[in-house]
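Excerpt of the complex: some chains, original placement.
Chain IDs A and B follow the sequence of writing; residue 1 opens each chain.
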Amino acid sequence: MTGAEGSRGMDAYSVPEAPYRPGDKPSFDAWDFAPEDLSRPDPKTCTAKETVEHAEGLIRVLNDDGIASGEWNPNLSSDELLLGLEHMCRLRIFDERMMKMQRTGKLSFYMRSYGEEAVAISQTMALKYHDWVFPTYRQPGCQFVRNRDMVSMINHCIGNVEDNVKGRQMPVHYTWKEGYFISVSSPVGTQFSQAVGVAMASAYKGDDQVTITWIGDGASAEGDYHYAINFASVFKPPIILCVVNNQWAISTHRNLASGGENFASRAIPYDIPSFRVDGNDFLALYSVTKWARQRASAGMGATHIEVLTYRSGAHSSSDDPSRYRPSDEQDFWPGGDPIDRLKQHLINIGQWSEEQHLELEQKLDSEVTAAYKEAVTHGDLANGPWPPASTIFTEVYEEIPWHIQEQREQLGK
Amino acid sequence: MTEMNMIQSLNSALANMLEKDENVVIFGEDVGYFGGVFRVTDGLQEKYGKQRVFDAPLAEGGIAAIAFGMGLNGLRPVMEIQFADYIFPAYDQIVNEMAKLRHRSGGEFSTPVTIRTPAGGGIKGGHHHSQSPESQFTHTPGIKVVYCSNPYNAKGLLISAIESNDPVVFFEPKRCYRGPFYGDPHNVPTWKGHEYSDVPDEHYSIPLGEANLTMEGSDCTVISWGAMVHVAEEGIKESGVSCDLIDLQTLVPWDRDLVVNSVKKTGRCVIVHEAPKTSGFGAEMSASVQERCFYHLESPIERVTGWDTPFPHSTEWDYLPSPTRISEAIKRTMED
């Protein structure tokens, strides 16, 4: 079919470019969002419309100097703050160790939460223990908050004989039912809509479990994002829907994930209150999540949260980000680093010091090392022992049907 | 016992399960207030309330996703896909998610979703209201696949599907909702008086994995499922050959013993389904029968199927296997 005569005002469709590519010097605008900017509406009565400014603005509690203020200040005790700091450090140190193990072949693959530690840690701390957590691969940190045994986490990652998912999934695809932590699945987005069903079941049963789920900026382009928002808007189950906008989806920049300026505003037309929050601000994240939990628990339905952060590390162990972005881009991120910021705040309020921090890091390092040493005694991916081959055939169905049984016998292992 | 058509027996199964297990919830497009475009859920919302039987937004992928989540969190969801042709937007949630949850979570999680869906041709539905996509699901470990064919097995199998702790895709041959279909568009009987329209009002079940030997004979084994079972019956009569007719009922896992013993007895086999031939479930049946009965086979296993084309509208009777095509295939197996 030949085109009609005449021609349009532009050459072709536009293809957005990342602001900075290797060789460029990043210079993000400084944020002019202050902790006092935005009010904290009543979670039990708030309408979606009332959050328009919260979605277009940015909720912060800590300013650039680590001073907390404003209506959103959750006024956490220093014990709580210290616990948050500890978990974030634990996660970072854990990640670093696992990354090293990956390079030695003890794991096939790894993904860090680097730069985004506050997301899982702060948000999970704002919930009750029994709330359902429906993570992506970037929120394993939830498990630390709920005190999962670190050895068992490593057993999974190194796919050894003690892996609770029996060597069936890639590393970082944790499952932990006792911790109300649902099995991570590789296809991005699917968990976001499933979580709505989990929350509907909680509502049906009338229990007090709230569900939280996350999706990446990139993955929010999947249909599952739309299903989740829309089904949540219709059925109003107790759910917290978070978009982790960490600026990158592997090599593609956030501006390719959507033509819009922000993700938070998207939920408002669906009549779901929505907030954009500084994702490297432990206090702001905690506070907004707590708000959403209160709302859910009051039977008011969903809250949508855009968590604005930066993926400081590579996408995964298979990825070399210096091929597609300046290697120092993270240093220019206006939100800084979540650990540094909470640490600074604790120092500001006289509850912490550089020495204590160093000690903490050493303690955590020993903890991780000990866990690691114990885990490898049960085997690792490179050297075994692995789960027996028979685990391929079990738990495909509740009971093994004849054809799978036959195949198991054929394998003869 | 009550005389029921397939719509009524499915409705009765759902009502029994709503009654028996408060974790059963039913949803899908138009299934709530209206009772479903085929009326299978008629009256259930009124009786059991909006929380247990409800309409969903028009998004099969979303419907499957919430079913997944509900099932994982203690409920026993029964979701409807309005036409099997529209199961594809939910395909990812079914094959990548539901099917793998138990395995990937080391058995910690599972989701006992039942997916009911009217399938197959014969209602002038053209490309997108006639497909019979069972084969795609039989290739996915972790889900069971059921295809009912009459009011009696529809109810008993649906109850088993809902009670199963594994995800089940449950195909209902829409052409047979109101009567058996013998391949002749001008002869459209109702279920009235049919032996399989005597259906108990109360709960009963037919185990998943058991086929039904619908006719018994000695010379050829005809294997079919769904609406084609009735067409196969006609085809057998037309052929004059003494045949076993096996209504497979469950495709995964299928009834090995009944099938293998029958073919070993007859030495001949014809498989009939309405989906396209290439990689239809008939291919699996043929390959499996050949593997297990090779030395008993007296002639090639035949497949009588829909063509390897999209499903047409005006000419659908030339698309669907006809009694004559089946009868000729049976007779061909007898030639040698």
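As a convention for this text, a contact is a pair of C-beta atoms (placed from the backbone, for glycine too) under 8 Å apart; a residue touches a chain by one contact, two chains touch by 3 or more.
Note that this is a predicted model, so its numbers are computed, not measured.
Chemist: Copy numbers per chain label across the whole complex?
Modeler: The complete assembly in this structure file has composition A x2, B x2.
The rule we apply is simple: only the chains that are shown with their structure count from here on.
Chemist: Quick one: report the Å distance separating chain A from chain B, using the average Cα coordinate of each chain.
Modeler: From the centre of chain A to the centre of chain B is 41 Å.
Chemist: In their complex, what parts of chain B are in touch with chain A?
Modeler: 25, 51, 56-57, 59, 61-62, 65-75, 77, 89, 92-93, 96-97, 100-110, 141-142, 144, 164-166, 209, 252-253, 256
Chemist: What part of chain A is in contact with chain B in the complex they form?
Modeler: My answer: residues 132, 163-166, 168-169, 173, 175-177, 182-183, 185, 187, 190, 193-202, 204-205, 223-224, 226-228, 230-231, 234, 394-398, 401-404.
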